[in-house]
Every structure is written in C-alpha cells, then in structure tokens.
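All protein chains but one are shown in place.
For subunit A:
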Amino acid sequence: MEMIYSFMDMVLPFEWASHMFMKHALLAILLVTPLFGLLSTMVVSNRMAFFSDSLGHGAFTGIALGVLFGVVSPLVSLVVFSILFALCITYIKNKSTASTDTIIGVFSSTAIALGLMIMTSGGGFNKFSSFLIGDVLSITEEDLQALAVVFVLVLAGWAFLYNKLLVLSINSSFARSRGIATFWVEGLFAAILAVVVSISIQWVGILIINALLVLPAAAARNVTNNVKQYHVVSVSLALITGVSGLILAYYFNMAAGATIVVLSSLVFFVTIVLKPRFIR
C-alpha cells in the first residue's frame, strides 16, 4: 500500500490528494465506478432498474441483521443477506405468474420495513443514518483490499457471464433452446449486482446507490451503437464523473456520492441532446 501512496503523491501533486482519506476515497472510486459502468449496461438494457433499486432497499435489513447479531461485521452480513435476497427475488420471479414489478415491490418494501423495525427496536436510528447518505471518509485500508478482490471477481464474472446474459436478454425460451441454464445465469448476475451494491453502500448511501447502476449506461446508450462502444462509454463516464465528483465534493464539503450522481445526471441530459448526432 505504501508504494501506491507514494506513487499517488508523485502523479497527483494536488492539495486534495495529500490527505490519506482522499487517497483511500480515490482508490475506492477507481475500483468501484468501472464496475458500476459495466453492470449498468445490462441493468438498463434489461429494464432492471427497479430490481437494482430493491437491492439497495434490501440493505436495510442486511445492515440491521448484522448489528442485531453482532457476531460478524455489518459488511459481511450485508453481502450475505443481499446475495440471498437477490437470488430469492430471481427464483420467485421465475416461478410465479405475478408481474415482476409486483414481486420486486413486495420484497423491496418488506426488506425496508423489516430493516427499520430492527434498527429502531433499541430506540436509536441515528447510528444507522450514515448508511442513508454514505460517507466517503469511512473507507479503510481493509475496505480497499476487499474492493480489489471484488473488482477482480466481478471482471472475471462479467467476462464469463456476459454472452449468456445477452442471449438470455433476447428471450428466455430462445436462451433455453441454446442450452443456457437461465436461472443460474440470471441468479449469478443478481448476485454480482448484490455484492457490488452492498460493498459500495457505506460510502454512496442507500438513497442514491441505484443512480450509479442506471445513469452511466442510460447516458452511454444515447450515443453508442454496439456493445463495445456501449461498455467503453459507460465505464468512462462512470470513472470521470466518479473522480470529478469526489474532487468537487472535497472542495465544497458535500457528500461525494450525491455529487457523483448529480454530475452523472448532467451528463445524461447532455447525451439526450447529442443523441441524434450519434445514433445510426
């Protein structure tokens, strides 16, 4: 880690980059925003914005359970709960004839309510409020190491899974006719989403985490024509808005997550205007 810090001092001779917490925050953003960029392409194409939103809501219960049992850190309980939550929605969605919206709505509101119930049971909700808005200063060296592992795993998972997901997104019967195990592909994607959401929640915040899973691709799809362009633009936008949002937030003393989201949505509106120039 020392090598990385001194390297950062060398290439970033700025006032904001001299603080340790800003170094951590920058590294975290460099690791996580590309993942949001990648995953958001499929979230947007498959109309899964509501699903990814529910993952953020599921975090209420995940965090609350972690604190309630107190055996493991809230992060571990959050990751485990989110994966189970995502798989559960995927399974029931495939089994039930009710519409996807309804199923996700039921799960989402149950998770919020259950989480709030547990969190307020001792009378003190305040200690959880940092999870609502997120705190970029809270990132520690251990968090960064966990992020690095997740980064590598998600990239590998995305390389393995993407083609199957794209075929599945055409039509599930079509995917079955080509020998794709639809439930597992869908479930694995949901689990990856759950992991990325839950490790980012502590610094982005529950309220706006979904924006990072929607905005990069929503903007990118306005100006691209194929899958490669889509990914390149989505990941670049996520990175650029991530880093510049962090710096802005530092100088104006605002929540970094919120600043990033506002910047991304500005980019989105610019791409809407540019759309006719790019789309063939």
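The working rule: contacts are C-beta pairs under 8 Å (C-beta built on N, C-alpha and C of every residue); 3 or more make two chains touch, one makes a residue touch a chain; residues count from 1.
Here is the rule we use: contacts and distances are computed from a predicted model.
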| item | value |
| --- | --- |
| Undepicted complex member, UniProt protein name, chosen from "Metal ABC transporter ATP-binding protein", "Alpha-E domain-containing protein", "Rod shape determining protein RodA" or "FIST domain-containing protein" | "Metal ABC transporter ATP-binding protein" |
| Which of A:A98, A:A113 or A:V227 contacts the chain that the document leaves out | A:V227 |
| Contacting the left-out chain in the complete assembly, out of A:N46, A:S138 or A:S236 | A:N46 |
| For subunit A, residues in touch with the removed chain | 38, 41, 44-47, 158-160, 162-164, 166-167, 169-174, 176-178, 220-221, 224-231, 279-280 |
